[in-house]
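Before I ask anything, let me first share the structure, which is written out below as structure tokens.
Of the protein chains in this complex, one is absent; all others appear in place.
Presenting chain A:
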Amino acid sequence: MAYSYGGGELLSDISVKLAPGSFHFLTGPSGAGKTTLLKLCYGALLPTAGTVRLLGADVRTLQRDDIAMLRRRIGVVHQDVQFLDHLPVAENIALPLTVSGRGGAAQGGDLEELMAWVGLTERSQGLPPELSGGERQRAALARAVIMSPDVVLADEPTGNVDWEMSQRLLHLLIELNRMGKTVLIATHDLSLIRAAKAQVQARVLRIANRRIQLAGADL
């Protein structure tokens, strides 16, 4: 597939398949199109040529609400994490359950367990603006996985956190992969990729000159 914007082609001849349960990194220089490709992977953008199949469905044949339903099976963590600032952290994390009409499920122990998993139990009733960068990323990760999605997409999840926190986040993502989730992380942080490859079988895709290629063993 290809994606153009403003008269210029940002991505061309992209052909990639994320197998279920796989772990991928997407790397490349700033502005190469990592975020754009990620957005194409969860239907926030539509390809201008070719097709994108989300969990087997061609996005170009889907209505907006159909894509919304598919997104419930795709957890997304953005670099610039966005929350509903007027809701407590716990309610933000439970938001995917709320919008899918399963708000009652957020009252159970699963949410508490998830909050503990990302180490935010004590911050559950705080508001998002009160969280640090690392806490926001962990809250976003918890929100991304609360629906037990098939796929987790993370865009520079460690971009705003220190090394220790980035390792903690990486560990959480690897844990998710071990649970059978497909994970795709867009990052330009090569040290993060190396740390992950020491723990998990990960493929590294590199975007360069609008095209995607499998990165070599140097990573």
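Just so we're on the same page, a residue touches a chain if its C-beta (ideal position, glycine included) is under 8 Å from a C-beta of that chain, and two chains touch if they have at least 3 such contacts; residues count from 1.
The definition used in the following text is that contacts and distances are computed from a predicted model.
K.L.:
What protein name does the UniProt record of the undisplayed chain give, "Carbohydrate ABC transporter membrane protein 2, CUT1 family", "FtsX-like permease family protein", "ATP-binding cassette domain-containing protein" or "Cytochrome bc1 complex cytochrome b subunit"?
P.N.:
Answer from the UniProt record of the missing subunit chain: "FtsX-like permease family protein".
K.L.:
Looking at A:Gly33, A:Pro96 or A:Pro157, which makes contact with the chain not pictured?
P.N.:
Considering the complete complex, A:Pro96 is the one touching the chain left out.
K.L.:
Could you tell me which of A:Tyr3, A:Phe25 or A:Phe83 touches the chain that is not displayed?
P.N.:
A:Phe83
K.L.:
Just one of A:Arg72, A:Lys197 or A:Arg211 touches the chain that is missing; which is it?
P.N.:
Of these options, the touching residue for the absent chain is A:Arg72.
K.L.:
Name, in rising order, the residues on chain A that touch the hidden chain in the full complex.
P.N.:
Listed in rising order, the touching residues are 44, 64-65, 68-69, 71-72, 76, 78, 82-87, 91, 95-96, 98-100, 103, 106, 143, 147.
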